[in-house]
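A single protein chain has been omitted from the complex, and every remaining protein chain is retained in its original position.
Order of writing sets the chain letters: A and B. Residues in each chain are counted from 1.
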Amino acid sequence: MAKRSTLGIFCALALGGATALAQQSSVFTIGTLYAGSGSFATSSLPQYQGLKFWAQQVNAKGGVYVKSLGKRLKIKIVALNDQSSTSTAETEYNQLITQDHVNLLVADFGSVLTSVAIPLANEHHVLLIDPTGTGASFFPKPNPYLVLAALPTSAVWPDSLANFLIARKLKRVAILYDTNDFDQSQAQTLAQKLKAAGITPVYDNGVSTSTSNYTVLVHDIAATNPQVVAEFGYSANDIPFLQAVDSSGLKFNLVFTVFPGQLEQLLQKNVGTAGLNGTLTYPTPPLLAYNKVNFGLGVNAFTRAFKAAGMGAPNFLDIAGYNSGLVIQRALQLTSGLKPLALRRAIQSFSGKMFTLDGLFKVQSSGAQVGELLPVAQFQMQGGQLKLVIVYPKNVATGKLLYPAP
Amino acid sequence: MPKLRGHAWAIAVLLAAFALAPSFYGNHSVLFSMAAFVALAEGLNVLYGFTGYLPFGYVGFFGTGAYGASLAILAGTPPLLALLVGAAASVVLAALLTPLLRLSGAYFSIASLATAEAMRLIVSNPALTPLTKGPYGLNLQAAFHPHQSYWAMLVILALTLALVSYLRLSPFGLALQAVREDPVSAAMAGVPVVYARSAAWLLSAAVAGSVGGAFAWHLSVFYPQTVFSLSTSIFAIVFTLFGGAATLLGPATGAVLLYALYTAVGLSAPQYFQLIYGLLIVGLVLFLPYGLTSLLQRRGIHVP
Partner (left out) sequence: MFLLEYAVLAGILYGLYFSLIGIGLNLTFGVLKIVNLAHGDFLMLGGFLAYFLYSALGLSPLWAVPINLVLFVALGGLLYALLIPRLRQSRDPEMASFILFFGLSQAIEALAILAFGNNQRSLPAAAIGPGTISLFGQVFPLSWAAAGAAGLLSVLLLYLYLYHTRLGQATRAVMASREEAVASGLSVGRISALAFGIGLALAAIAGVFAPYLLGGISPNMGVAVTTTSFTVIVIGALGNPVGTVVGGLIYGLALMLMETYASSWATLLPYLLLVITLLIWPSGLLGRRLRSA
């Protein structure tokens, strides 16, 4: 589908009629990028798939009914492949805005590929829906052209984790993080919150994101006798880290990593069931099952529909892509017109009121998402199967923490 | 001076094309990147074409220029002045690395690659966060100005083309090529070998530094891996080889043709494109080692 639409653009360009595509009045065009190759492909492709799934669902019902226009709009997605390269992404966001004249932009996965879209969206006055680009520096001031849709800003992520450690009186905490925006901001927040509660981490070090072997690092951490080890990395870091813990013969009471809660199947395939058993993570949907929703499908219904569409079992990023679609859908229903600022006003009008399979949707004027919370969960063996049990905070907990982990 | 006139025409046509293109084609990012890659390929040409040193880590100067210029902008320097700061930062780095020129062939290439990677890791190290913002990257949105940065890029391109033209036509350029062919004989003929090579090295770094500065200003939000990406070096090298090094038009033609191809094909089918790129390099080395322009030169036609 992506290839065909891109080809279409080039044909249209060749005929000198690029604008004709975007002005068909019964179509709402969304421009997006995905990484078909490179380091972000693992996360980017499912996010794009989730967005496509949403568009299929909506179009199967004849489109989104826009009350102010009094008619239904079909959703058309124009998608380009940025191969995980930021400079390619920049030219392609520009392509979507200036050549395809899309009505709205949806950013690619993660902060790195989202970063270059932000100034372009501002410059050309296009609304940018940012599913997962949680970069700490993206939201410094009110910005009407940016909405973070599916995750809170990364500095907010470890809130529950910090509170959990403080509440459990776990005072010997080791923090290992990769030196990139996403991981370092989490590590910093966690360390600050712990220090505010009088806990100084026994180990707090950064390593390069390209670190691929953690055996010696794990050993160095063990020498500080921590009760809890928190490792903030990308999935390509979490895998060798958990492997190193598993094969080193060392024993930590608790280990925390980020990605098992988002890409459970990938991690389980690479680390093995034994390697995951007992570890902590941020649970995200579908592992965190929000079924009482007031807009779109709940987690269980989504999982069934997604599988029925032949797209396999969804992971968090499929849901993030789908959830971004829901935000767009609700905005279209309520908006006074298709101009970016009208859409943004509509989004603000349901901020704090919409509850989807990804949790509460609530944005600030800077575009930062603050509604969703990331609880703390533990993988536990139950009846020969690995289950993710939410252990904190209490109001969403589904089970008890096993401490020390098995 | 018919040769000089040929060069002047070539430069004028190329610049006029880039100056007029924005009125016909709305995706200015493509045009900006293309101009940047023409300048980078020509800057690489200054070193590789005229001295034979192939810097795999050319992006190190590009990234250093990007960070130099951006940090200057964040400190309140007007962007145009900041570009000079970026170029100066790269020249200082090149001056520190002058001893690398003692190495030959592949050793030089690998050592230069290692310095580029080292620069990336230093810039993104958390210990330097107060200075470089470490892994958080830089945000220049306050100075964001796509039109001004495009024109600044064209000025840099004009200066770079003039530089290559000068090397192509001047006794200094001839002396450099003599050093490339046979350093010992050139030294005996009175060419100051070390001085000539170092000059080409520093000039080449200045080009990459200023292009990096303009690129950062144009992009305005970026991370260390964005401006220290190895693929930037690779593109510049392939463009230069494809067109033909040691000429004015070769690298420019290579950059325009291949970047246009990349935009047209690479965006929709990137794996096939990388495959084509790789095979193209293999084919070039085996069958056309001196690039497109050598097809004309072989027939005795002078290429600017």
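The criterion applied here is as follows: a residue touches a chain if its C-beta (ideal position, glycine included) is under 8 Å from a C-beta of that chain, and two chains touch if they have at least 3 such contacts.
Remember, it's a predicted structure, so these values are computed and weren't measured experimentally.
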*Looking at A:26, A:213 or A:365, which residue reaches the missing chain?*
A:213
*Have a look at A:29, A:189, A:227 or A:243 and name the one touching the chain we're not showing.*
A:243
_Hidden-chain contact residue, picked from the options B:8, B:114, B:143 or B:257_ = B:114
*Would you write out the residues of subunit A that touch the absent chain, in ascending order?*
36-39, 41-42, 45, 179, 205-208, 210-213, 215-217, 219-220, 223, 235-237, 239-240, 243-244, 246-250, 266, 270-272, 274-275
*asked:* Suppose we count only contacts with the excluded chain; which residues of subunit B make the list?
replied: 52, 54, 99-107, 109-111, 113-115, 117-118, 121-122, 125-127, 183, 230, 234, 237, 241, 271-275, 277-282, 284-286, 289
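The criterion applied here is as follows: only the chains that are shown with their structure count from here on.
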*Complex contacts: residues of subunit B adjacent to subunit A*: 26-30, 33, 121, 124-126, 134-137, 139, 141, 144, 146, 219-223, 225-226, 229, 231-232, 263-264, 266-271, 274
_Quick check on the complex: what are the subunit A residues that touch subunit B?_
2-3, 6-7, 10, 36-37, 80-81, 83, 85-88, 90-95, 98-99, 111-112, 115-116, 118-120, 122-123, 135-137, 140, 179-181, 184-185, 206, 208-209
